[in-house]
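For this view, one protein chain was removed and the others were kept in their places.
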Amino acid sequence: MKSLPIEIHKLTCERDQRELFSDLSFSLQGGQVLQVAGPNGSGKTSLLRILAGLLPAVGGDVRYGDASVFAGGGREQWRHSRLFIGHAPAVKANLTAEENLSWLCALSEPVDRQRISDALGQVGLRGFEDVPCHTLSAGQQRRVALARLYLEAHPVWILDEPFTAVDKAGVAALEKHVLDHAEQGGTVILTTHHSLDHIDGLRRLDLGQVA
Amino acid sequence: MNWSFFHKLGSPKWFFDISGRWLPWFTGAGVLLLLAGSVWGLFFAPQDYQQGNSFRIIYIHVPAAFVAQSCYIMLAVAGIVGLVWRMKLAHVALKCAAPIGAWMTFVALVTGAIWGKPTWGTYWVWDARLTSMLILLFLYFGIIALGQAISNRETSAKATAVLAIVGVVNIPIIKYSVDWWNTLHQPATFKITEKPAMPVEMWLPLLLMVLGFYALFTVSLLMRMRVEILRRENRTRWAREALEKML
Partner (left out) sequence: MRQIVWLLFCREWRLAWRRPGDLLNPLVFFAIVVSLFPLAVGPEPGMLRTMAPGVIWVAALLATLLSLDGMFRSDHEDGSLEQWVLSPHPLSLMVLVKVLHHWLVCGLAMVILAPLFGLMLALPVSVLPVLCLSLLLGTPVLSLLGAVGAALTVGLKGGGVLLALLILPLYIPVLILGTGAIEASLQGMPVAGYALWLGCLAVLSLSLAPVAIAAGLRIGVSE
(Lines give C-alpha, C1' and ligand atoms only; values in the text may rest on other atoms or scores of the structure.)
Protein backbone atom coordinates (compact mmCIF):
# COMPACT_ATOMS: atom_id res chain seq x y z
CA MET A 1 0.00 0.00 0.00
CA LYS A 2 3.02 2.26 -0.21
CA SER A 3 2.24 5.32 -2.26
CA LEU A 4 4.61 6.57 -4.94
CA PRO A 5 5.58 10.25 -4.81
CA ILE A 6 3.04 12.64 -6.30
CA GLU A 7 4.39 15.63 -8.18
CA ILE A 8 2.12 18.57 -9.03
CA HIS A 9 3.69 20.80 -11.62
CA LYS A 10 2.41 24.27 -12.59
CA LEU A 11 -1.22 23.25 -12.32
CA THR A 12 -3.70 25.88 -13.49
CA CYS A 13 -7.44 25.81 -13.04
CA GLU A 14 -10.14 28.04 -14.49
CA ARG A 15 -13.82 27.89 -13.78
CA ASP A 16 -16.17 30.02 -15.86
CA GLN A 17 -13.37 32.26 -17.13
CA ARG A 18 -12.14 32.92 -13.58
CA GLU A 19 -8.69 31.73 -12.66
CA LEU A 20 -8.91 29.81 -9.40
CA PHE A 21 -5.22 29.06 -9.10
CA SER A 22 -2.31 29.09 -11.50
CA ASP A 23 1.15 27.56 -11.60
CA LEU A 24 0.50 25.54 -8.48
CA SER A 25 3.44 23.26 -7.78
CA PHE A 26 4.16 20.96 -4.88
CA SER A 27 5.13 17.38 -4.24
CA LEU A 28 3.98 14.74 -1.80
CA GLN A 29 5.88 11.69 -0.59
CA GLY A 30 4.28 8.47 0.53
CA GLY A 31 3.20 8.68 4.16
CA GLN A 32 2.15 12.33 4.06
CA VAL A 33 -1.19 13.91 4.85
CA LEU A 34 -2.01 17.11 2.99
CA GLN A 35 -4.80 19.40 4.08
CA VAL A 36 -5.96 21.71 1.31
CA ALA A 37 -7.26 24.87 2.96
CA GLY A 38 -8.62 28.18 1.77
CA PRO A 39 -11.76 30.31 1.79
CA ASN A 40 -14.92 29.31 -0.07
CA GLY A 41 -14.48 29.49 -3.81
CA SER A 42 -10.70 29.30 -3.70
CA GLY A 43 -10.70 26.10 -5.73
CA LYS A 44 -10.26 23.40 -3.08
CA THR A 45 -12.85 21.10 -4.58
CA SER A 46 -11.66 21.87 -8.11
CA LEU A 47 -8.10 20.94 -7.18
CA LEU A 48 -9.25 17.66 -5.68
CA ARG A 49 -11.37 16.90 -8.73
CA ILE A 50 -8.46 17.64 -11.05
CA LEU A 51 -6.24 15.34 -9.01
CA ALA A 52 -8.89 12.62 -9.07
CA GLY A 53 -9.20 12.95 -12.85
CA LEU A 54 -12.75 14.29 -13.02
CA LEU A 55 -11.96 17.82 -14.12
CA PRO A 56 -9.52 18.62 -16.90
CA ALA A 57 -6.83 21.11 -15.90
CA VAL A 58 -6.24 24.17 -18.06
CA GLY A 59 -2.50 23.71 -17.80
CA GLY A 60 0.17 21.85 -15.89
CA ASP A 61 0.70 18.24 -15.01
CA VAL A 62 0.29 15.78 -12.17
CA ARG A 63 2.73 12.89 -12.00
CA TYR A 64 2.35 9.76 -9.90
CA GLY A 65 5.70 8.04 -9.73
CA ASP A 66 7.14 8.73 -13.16
CA ALA A 67 4.01 8.94 -15.26
CA SER A 68 1.49 11.69 -15.87
CA VAL A 69 -1.92 10.80 -14.47
CA PHE A 70 -3.68 12.58 -17.33
CA ALA A 71 -2.78 10.21 -20.15
CA GLY A 72 -1.84 6.72 -21.20
CA GLY A 73 -0.48 4.11 -18.84
CA GLY A 74 -0.08 6.65 -16.06
CA ARG A 75 -3.82 7.28 -16.09
CA GLU A 76 -4.53 3.55 -15.90
CA GLN A 77 -2.17 3.14 -12.96
CA TRP A 78 -3.69 6.17 -11.25
CA ARG A 79 -7.18 4.71 -11.64
CA HIS A 80 -6.07 1.70 -9.63
CA SER A 81 -4.14 3.75 -7.07
CA ARG A 82 -6.43 6.52 -5.91
CA LEU A 83 -9.68 6.55 -4.03
CA PHE A 84 -11.87 9.64 -4.35
CA ILE A 85 -14.78 10.41 -2.08
CA GLY A 86 -16.45 13.63 -3.13
CA HIS A 87 -18.97 16.06 -1.71
CA ALA A 88 -21.78 13.78 -2.76
CA PRO A 89 -21.16 10.48 -1.02
CA ALA A 90 -22.39 8.24 -3.88
CA VAL A 91 -24.74 6.41 -1.53
CA LYS A 92 -28.01 5.38 -3.19
CA ALA A 93 -30.98 6.04 -0.92
CA ASN A 94 -32.87 2.98 -2.12
CA LEU A 95 -30.09 0.49 -1.54
CA THR A 96 -28.99 -0.91 1.79
CA ALA A 97 -25.63 0.00 3.29
CA GLU A 98 -24.25 -3.39 2.31
CA GLU A 99 -25.53 -3.21 -1.28
CA ASN A 100 -24.09 0.27 -1.66
CA LEU A 101 -20.68 -0.73 -0.42
CA SER A 102 -20.57 -3.96 -2.33
CA TRP A 103 -21.22 -2.08 -5.60
CA LEU A 104 -18.87 0.83 -4.86
CA CYS A 105 -16.06 -1.55 -4.01
CA ALA A 106 -16.78 -3.71 -7.04
CA LEU A 107 -16.00 -0.66 -9.18
CA SER A 108 -12.38 -1.32 -8.27
CA GLU A 109 -12.33 -4.75 -6.64
CA PRO A 110 -15.18 -6.85 -5.24
CA VAL A 111 -15.22 -7.62 -1.50
CA ASP A 112 -17.21 -10.19 0.46
CA ARG A 113 -20.05 -9.68 2.96
CA GLN A 114 -17.96 -10.37 6.01
CA ARG A 115 -15.50 -7.59 5.22
CA ILE A 116 -18.30 -5.13 4.52
CA SER A 117 -19.91 -6.01 7.82
CA ASP A 118 -16.57 -5.47 9.60
CA ALA A 119 -16.03 -2.14 7.88
CA LEU A 120 -19.49 -0.96 8.85
CA GLY A 121 -18.62 -1.95 12.41
CA GLN A 122 -15.48 0.19 12.18
CA VAL A 123 -17.50 3.27 11.29
CA GLY A 124 -20.04 2.58 14.03
CA LEU A 125 -22.80 1.14 11.89
CA ARG A 126 -22.78 -2.47 13.01
CA GLY A 127 -26.23 -3.92 12.54
CA PHE A 128 -27.17 -1.43 9.84
CA GLU A 129 -26.13 -3.72 6.98
CA ASP A 130 -29.62 -4.36 5.70
CA VAL A 131 -31.18 -0.99 6.39
CA PRO A 132 -32.10 1.06 3.31
CA CYS A 133 -29.95 4.17 3.31
CA HIS A 134 -32.82 6.63 3.03
CA THR A 135 -33.71 5.78 6.62
CA LEU A 136 -30.21 6.75 7.79
CA SER A 137 -29.25 10.27 8.90
CA ALA A 138 -26.92 12.43 6.82
CA GLY A 139 -24.03 11.63 9.14
CA GLN A 140 -24.73 7.92 8.94
CA GLN A 141 -24.89 8.05 5.16
CA ARG A 142 -21.52 9.78 5.13
CA ARG A 143 -20.19 7.01 7.37
CA VAL A 144 -21.41 4.41 4.88
CA ALA A 145 -19.40 6.14 2.18
CA LEU A 146 -16.36 6.43 4.43
CA ALA A 147 -16.51 2.71 5.21
CA ARG A 148 -14.85 2.34 1.81
CA LEU A 149 -11.66 3.58 3.46
CA TYR A 150 -11.62 0.34 5.45
CA LEU A 151 -12.43 -1.86 2.47
CA GLU A 152 -10.50 -0.72 -0.56
CA ALA A 153 -6.74 -1.01 -0.81
CA HIS A 154 -5.74 2.21 -2.56
CA PRO A 155 -2.50 3.93 -1.60
CA VAL A 156 -3.75 7.45 -2.34
CA TRP A 157 -6.90 8.87 -0.80
CA ILE A 158 -8.50 12.06 -2.07
CA LEU A 159 -11.25 13.14 0.30
CA ASP A 160 -13.44 16.21 -0.18
CA GLU A 161 -14.91 17.31 3.15
CA PRO A 162 -15.03 13.76 4.51
CA PHE A 163 -16.12 14.80 7.99
CA THR A 164 -19.25 16.71 6.97
CA ALA A 165 -22.16 15.79 9.28
CA VAL A 166 -20.04 13.23 11.17
CA ASP A 167 -20.06 13.54 14.99
CA LYS A 168 -16.99 14.12 17.18
CA ALA A 169 -16.34 10.51 18.04
CA GLY A 170 -16.65 9.56 14.40
CA VAL A 171 -14.24 12.27 13.33
CA ALA A 172 -11.69 11.14 15.90
CA ALA A 173 -11.89 7.54 14.71
CA LEU A 174 -11.53 8.60 11.08
CA GLU A 175 -8.57 10.83 11.87
CA LYS A 176 -6.90 7.89 13.49
CA HIS A 177 -7.61 5.77 10.43
CA VAL A 178 -6.14 8.45 8.17
CA LEU A 179 -2.98 8.53 10.31
CA ASP A 180 -2.70 4.75 10.25
CA HIS A 181 -2.93 4.85 6.49
CA ALA A 182 -0.17 7.45 6.31
CA GLU A 183 1.96 5.43 8.69
CA GLN A 184 1.77 2.49 6.32
CA GLY A 185 3.12 4.65 3.54
CA GLY A 186 -0.15 5.86 2.01
CA THR A 187 -0.87 9.43 0.94
CA VAL A 188 -3.96 11.38 1.93
CA ILE A 189 -5.14 14.64 0.36
CA LEU A 190 -8.19 16.15 1.99
CA THR A 191 -10.17 19.31 2.51
CA THR A 192 -11.93 19.93 5.77
CA HIS A 193 -13.00 22.77 7.98
CA HIS A 194 -12.00 20.77 11.04
CA SER A 195 -8.72 21.76 12.57
CA LEU A 196 -6.16 19.04 12.03
CA ASP A 197 -3.32 20.96 13.69
CA HIS A 198 -2.80 18.30 16.35
CA ILE A 199 -1.62 15.88 13.67
CA ASP A 200 2.17 15.58 13.52
CA GLY A 201 3.72 16.15 10.12
CA LEU A 202 0.51 17.49 8.58
CA ARG A 203 1.14 19.51 5.45
CA ARG A 204 -1.07 22.42 4.59
CA LEU A 205 -1.70 24.02 1.24
CA ASP A 206 -3.42 27.38 1.45
CA LEU A 207 -5.14 28.13 -1.82
CA GLY A 208 -6.35 31.57 -0.81
CA GLN A 209 -2.73 32.77 -0.57
CA VAL A 210 -1.62 31.22 -3.81
CA ALA A 211 -4.24 33.08 -5.77
CA MET B 1 5.28 16.18 -40.48
CA ASN B 2 5.47 19.71 -39.19
CA TRP B 3 2.52 20.44 -36.93
CA SER B 4 3.49 23.94 -35.94
CA PHE B 5 0.95 25.47 -38.34
CA PHE B 6 -1.73 23.44 -36.60
CA HIS B 7 -0.85 24.80 -33.20
CA LYS B 8 -0.62 28.28 -34.59
CA LEU B 9 -4.11 27.78 -35.88
CA GLY B 10 -5.21 27.23 -32.33
CA SER B 11 -3.95 30.60 -31.16
CA PRO B 12 -6.75 33.16 -31.01
CA LYS B 13 -4.44 36.09 -31.73
CA TRP B 14 -3.04 34.48 -34.84
CA PHE B 15 -6.52 33.69 -36.06
CA PHE B 16 -7.69 37.22 -35.34
CA ASP B 17 -4.83 38.69 -37.37
CA ILE B 18 -5.08 36.35 -40.32
CA SER B 19 -8.89 36.47 -40.50
CA GLY B 20 -8.67 40.26 -40.50
CA ARG B 21 -6.55 40.01 -43.62
CA TRP B 22 -8.82 37.46 -45.29
CA LEU B 23 -12.05 39.23 -44.56
CA PRO B 24 -11.90 41.96 -47.24
CA TRP B 25 -11.12 39.39 -49.94
CA PHE B 26 -14.01 37.14 -49.01
CA THR B 27 -16.33 40.13 -48.73
CA GLY B 28 -15.30 41.41 -52.16
CA ALA B 29 -15.61 38.00 -53.77
CA GLY B 30 -18.98 37.42 -52.11
CA VAL B 31 -20.45 40.76 -53.24
CA LEU B 32 -19.21 40.27 -56.82
CA LEU B 33 -20.43 36.70 -57.10
CA LEU B 34 -23.83 37.40 -55.57
CA LEU B 35 -24.37 40.50 -57.71
CA ALA B 36 -23.31 38.81 -60.93
CA GLY B 37 -25.21 35.63 -60.14
CA SER B 38 -28.46 37.31 -59.19
CA VAL B 39 -28.50 39.80 -62.06
CA TRP B 40 -27.68 37.07 -64.54
CA GLY B 41 -30.07 34.60 -62.96
CA LEU B 42 -33.00 36.95 -62.52
CA PHE B 43 -32.82 38.98 -65.73
CA PHE B 44 -30.87 37.13 -68.38
CA ALA B 45 -31.28 33.42 -67.80
CA PRO B 46 -34.00 31.91 -70.01
CA GLN B 47 -37.41 30.98 -68.63
CA ASP B 48 -38.12 27.43 -67.62
CA TYR B 49 -40.31 25.70 -70.23
CA GLN B 50 -42.61 24.29 -67.52
CA GLN B 51 -42.47 26.74 -64.63
CA GLY B 52 -41.89 30.04 -66.38
CA ASN B 53 -40.29 32.65 -64.21
CA SER B 54 -41.10 31.02 -60.88
CA PHE B 55 -38.17 28.65 -61.25
CA ARG B 56 -35.82 31.58 -60.65
CA ILE B 57 -36.16 31.11 -56.90
CA ILE B 58 -33.67 28.24 -57.19
CA TYR B 59 -31.00 30.92 -57.31
CA ILE B 60 -31.67 31.44 -53.61
CA HIS B 61 -33.12 28.09 -52.61
CA VAL B 62 -30.42 25.76 -53.88
CA PRO B 63 -27.38 27.74 -52.61
CA ALA B 64 -29.00 28.13 -49.18
CA ALA B 65 -29.69 24.41 -49.02
CA PHE B 66 -26.09 23.63 -50.06
CA VAL B 67 -24.63 25.86 -47.38
CA ALA B 68 -27.06 24.60 -44.75
CA GLN B 69 -26.00 21.01 -45.33
CA SER B 70 -22.28 21.59 -45.53
CA CYS B 71 -22.45 23.81 -42.45
CA TYR B 72 -23.69 20.87 -40.37
CA ILE B 73 -20.81 18.74 -41.57
CA MET B 74 -18.49 21.61 -40.70
CA LEU B 75 -19.96 21.64 -37.18
CA ALA B 76 -19.10 17.98 -36.76
CA VAL B 77 -15.58 18.45 -38.11
CA ALA B 78 -15.07 21.39 -35.74
CA GLY B 79 -16.44 19.21 -32.95
CA ILE B 80 -13.96 16.42 -33.67
CA VAL B 81 -11.05 18.86 -33.89
CA GLY B 82 -12.14 20.51 -30.64
CA LEU B 83 -12.54 17.23 -28.76
CA VAL B 84 -9.47 15.43 -30.06
CA TRP B 85 -6.91 18.24 -30.21
CA ARG B 86 -8.59 20.41 -27.55
CA MET B 87 -8.44 23.36 -29.87
CA LYS B 88 -10.54 26.16 -28.45
CA LEU B 89 -10.82 27.87 -31.81
CA ALA B 90 -12.77 24.87 -33.10
CA HIS B 91 -15.24 25.26 -30.25
CA VAL B 92 -15.62 28.93 -31.14
CA ALA B 93 -16.24 27.97 -34.77
CA LEU B 94 -18.88 25.43 -33.77
CA LYS B 95 -20.69 27.89 -31.56
CA CYS B 96 -20.62 30.65 -34.18
CA ALA B 97 -21.52 28.52 -37.19
CA ALA B 98 -24.61 26.83 -35.74
CA PRO B 99 -26.94 29.88 -35.90
CA ILE B 100 -25.77 30.70 -39.45
CA GLY B 101 -26.51 27.15 -40.52
CA ALA B 102 -29.93 27.33 -38.90
CA TRP B 103 -30.69 30.56 -40.78
CA MET B 104 -29.58 29.07 -44.08
CA THR B 105 -31.83 26.06 -43.46
CA PHE B 106 -34.67 28.41 -42.65
CA VAL B 107 -34.09 30.38 -45.86
CA ALA B 108 -34.03 27.17 -47.88
CA LEU B 109 -37.31 26.06 -46.27
CA VAL B 110 -39.08 29.37 -46.82
CA THR B 111 -37.96 29.69 -50.43
CA GLY B 112 -38.94 26.06 -50.97
CA ALA B 113 -42.43 26.79 -49.60
CA ILE B 114 -42.80 29.93 -51.74
CA TRP B 115 -41.69 27.95 -54.76
CA GLY B 116 -44.18 25.26 -53.86
CA LYS B 117 -47.16 27.57 -54.30
CA PRO B 118 -46.92 28.03 -58.10
CA THR B 119 -45.50 24.54 -58.64
CA TRP B 120 -47.73 22.34 -56.47
CA GLY B 121 -50.48 24.84 -55.77
CA THR B 122 -49.80 24.71 -52.05
CA TYR B 123 -47.13 26.10 -49.75
CA TRP B 124 -46.16 22.87 -48.11
CA VAL B 125 -45.87 19.43 -49.55
CA TRP B 126 -44.14 16.63 -47.66
CA ASP B 127 -41.55 16.39 -50.34
CA ALA B 128 -38.46 14.36 -49.40
CA ARG B 129 -36.04 17.26 -49.74
CA LEU B 130 -38.16 19.76 -47.87
CA THR B 131 -38.79 17.22 -45.10
CA SER B 132 -35.08 16.51 -44.79
CA MET B 133 -34.42 20.25 -44.55
CA LEU B 134 -37.06 20.55 -41.83
CA ILE B 135 -35.36 17.79 -39.83
CA LEU B 136 -32.01 19.49 -40.39
CA LEU B 137 -33.50 22.66 -38.93
CA PHE B 138 -34.57 20.67 -35.84
CA LEU B 139 -31.04 19.28 -35.54
CA TYR B 140 -29.65 22.82 -35.63
CA PHE B 141 -32.15 23.89 -32.98
CA GLY B 142 -30.99 21.02 -30.80
CA ILE B 143 -27.35 22.09 -31.03
CA ILE B 144 -28.14 25.74 -30.33
CA ALA B 145 -30.44 24.87 -27.43
CA LEU B 146 -27.91 22.53 -25.81
CA GLY B 147 -25.16 25.12 -26.21
CA GLN B 148 -27.26 27.74 -24.49
CA ALA B 149 -28.58 25.49 -21.73
CA ILE B 150 -25.15 24.62 -20.31
CA SER B 151 -23.71 27.63 -18.55
CA ASN B 152 -20.10 26.47 -18.27
CA ARG B 153 -18.40 27.41 -21.53
CA GLU B 154 -16.05 24.42 -21.71
CA THR B 155 -18.74 21.89 -20.88
CA SER B 156 -21.14 23.48 -23.31
CA ALA B 157 -18.60 23.39 -26.12
CA LYS B 158 -17.76 19.74 -25.56
CA ALA B 159 -21.37 18.65 -25.23
CA THR B 160 -22.41 20.39 -28.45
CA ALA B 161 -19.40 18.84 -30.18
CA VAL B 162 -20.55 15.35 -29.17
CA LEU B 163 -24.10 16.14 -30.28
CA ALA B 164 -22.90 17.44 -33.65
CA ILE B 165 -20.90 14.25 -34.22
CA VAL B 166 -23.85 12.06 -33.25
CA GLY B 167 -26.02 14.13 -35.58
CA VAL B 168 -23.69 13.86 -38.53
CA VAL B 169 -23.59 10.07 -38.19
CA ASN B 170 -27.37 10.10 -38.25
CA ILE B 171 -27.87 12.50 -41.15
CA PRO B 172 -27.29 9.96 -43.95
CA ILE B 173 -29.61 7.52 -42.18
CA ILE B 174 -32.28 10.19 -41.78
CA LYS B 175 -31.88 11.31 -45.37
CA TYR B 176 -32.11 7.79 -46.72
CA SER B 177 -35.12 6.87 -44.60
CA VAL B 178 -36.98 10.07 -45.52
CA ASP B 179 -36.37 9.39 -49.22
CA TRP B 180 -37.72 5.90 -48.76
CA TRP B 181 -40.71 7.14 -46.82
CA ASN B 182 -41.39 9.64 -49.57
CA THR B 183 -41.39 7.10 -52.37
CA LEU B 184 -43.75 4.91 -50.33
CA HIS B 185 -46.29 7.58 -49.60
CA GLN B 186 -46.32 9.68 -52.70
CA PRO B 187 -46.46 8.67 -56.29
CA ALA B 188 -43.48 10.19 -58.04
CA THR B 189 -44.85 13.54 -59.13
CA PHE B 190 -42.95 16.53 -60.26
CA LYS B 191 -39.53 16.66 -58.60
CA ILE B 192 -38.26 20.19 -58.25
CA THR B 193 -34.61 19.35 -58.18
CA GLU B 194 -34.25 16.43 -60.53
CA LYS B 195 -34.78 18.31 -63.73
CA PRO B 196 -33.93 17.39 -67.23
CA ALA B 197 -30.44 18.69 -67.90
CA MET B 198 -30.36 22.43 -67.34
CA PRO B 199 -28.99 24.55 -70.13
CA VAL B 200 -25.71 26.29 -69.44
CA GLU B 201 -27.33 29.74 -69.29
CA MET B 202 -29.40 28.46 -66.36
CA TRP B 203 -26.86 26.61 -64.27
CA LEU B 204 -23.89 28.93 -64.66
CA PRO B 205 -25.56 31.74 -62.68
CA LEU B 206 -26.58 29.07 -60.17
CA LEU B 207 -22.93 28.10 -59.78
CA LEU B 208 -22.03 31.76 -59.19
CA MET B 209 -24.77 32.03 -56.58
CA VAL B 210 -23.61 28.86 -54.80
CA LEU B 211 -20.05 30.17 -54.63
CA GLY B 212 -21.38 33.56 -53.51
CA PHE B 213 -23.38 31.96 -50.71
CA TYR B 214 -20.30 30.08 -49.52
CA ALA B 215 -18.38 33.37 -49.49
CA LEU B 216 -21.23 35.01 -47.59
CA PHE B 217 -21.21 32.15 -45.10
CA THR B 218 -17.44 32.45 -44.63
CA VAL B 219 -17.66 36.20 -44.12
CA SER B 220 -20.40 35.98 -41.50
CA LEU B 221 -18.67 33.08 -39.76
CA LEU B 222 -15.33 34.92 -39.62
CA MET B 223 -17.03 38.06 -38.32
CA ARG B 224 -18.92 36.19 -35.62
CA MET B 225 -15.79 34.29 -34.61
CA ARG B 226 -13.77 37.51 -34.38
CA VAL B 227 -16.33 39.07 -32.06
CA GLU B 228 -16.51 35.91 -29.95
CA ILE B 229 -12.71 35.74 -29.71
CA LEU B 230 -12.49 39.37 -28.61
CA ARG B 231 -15.13 38.67 -25.99
CA ARG B 232 -13.25 35.64 -24.70
CA GLU B 233 -9.82 37.22 -24.76
CA ASN B 234 -10.88 40.57 -23.31
CA ARG B 235 -8.37 40.17 -20.50
CA THR B 236 -5.39 40.05 -22.82
CA ARG B 237 -3.58 43.12 -24.05
CA TRP B 238 -3.73 42.39 -27.76
CA ALA B 239 -7.51 42.01 -27.63
CA ARG B 240 -7.91 45.40 -25.94
CA GLU B 241 -5.64 47.05 -28.45
CA ALA B 242 -7.54 45.46 -31.33
CA LEU B 243 -10.81 46.62 -29.81
CA GLU B 244 -9.55 50.19 -29.43
CA LYS B 245 -8.35 50.22 -33.01
CA MET B 246 -11.84 49.27 -34.15
CA LEU B 247 -13.71 51.86 -32.13
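Order of writing sets the labels: A and B. Residues in every chain begin at 1.
Please note the rule applied: contacts are C-beta pairs under 8 Å (C-beta built on N, C-alpha and C of every residue); 3 or more make two chains touch, one makes a residue touch a chain.
Keep in mind that this is a model prediction, so the values were computed, not measured.
Trainee: Which candidate, A:5, A:65 or A:86, sits in contact with the chain we can't see?
Mentor: Result: among the candidates, A:86 touches the missing chain.
Trainee: Looking at B:61, B:91, B:129 or B:158, which residue reaches the missing chain?
Mentor: Reading the full complex, the residue touching the unseen chain is B:158.
Trainee: Out of B:135, B:198 or B:223, which touches the unshown chain?
Mentor: Residue touching the absent chain, from the options given: B:135.
Trainee: Using the document's definition of touch, tell me which of B:92, B:109, B:178 or B:209 contacts the absent chain.
Mentor: Of these options, the touching residue for the absent chain is B:178.
Trainee: Give me the chain B residues in contact with the hidden chain, please.
Mentor: 83, 135, 138-139, 141-142, 145-146, 149-150, 152, 154-155, 158-159, 162-163, 165-167, 169-170, 173-174, 176-178, 180-181, 184
Trainee: List the residues of chain A that touch the chain left out of this view.
Mentor: These residues of chain A touch the chain that is not shown: 49, 52-56, 76, 79-80, 82, 84, 86-95, 99, 102-104, 106-108, 110, 132.
The definition used in the following text is that only the chains that are shown with their structure count from here on.
Trainee: So how far apart, in whole Å, are chain A and chain B when each is placed at the average of its C-alpha atoms?
Mentor: Here chain A and chain B have centroids separated by 48 Å.
Trainee: Could you please specify the touching residues of chain B with respect to chain A in the complex?
Mentor: 151-154, 232
Trainee: Residue numbers of chain A touching chain B in their complex, please.
Mentor: Touching chain B from chain A are residues 15-17, 56.
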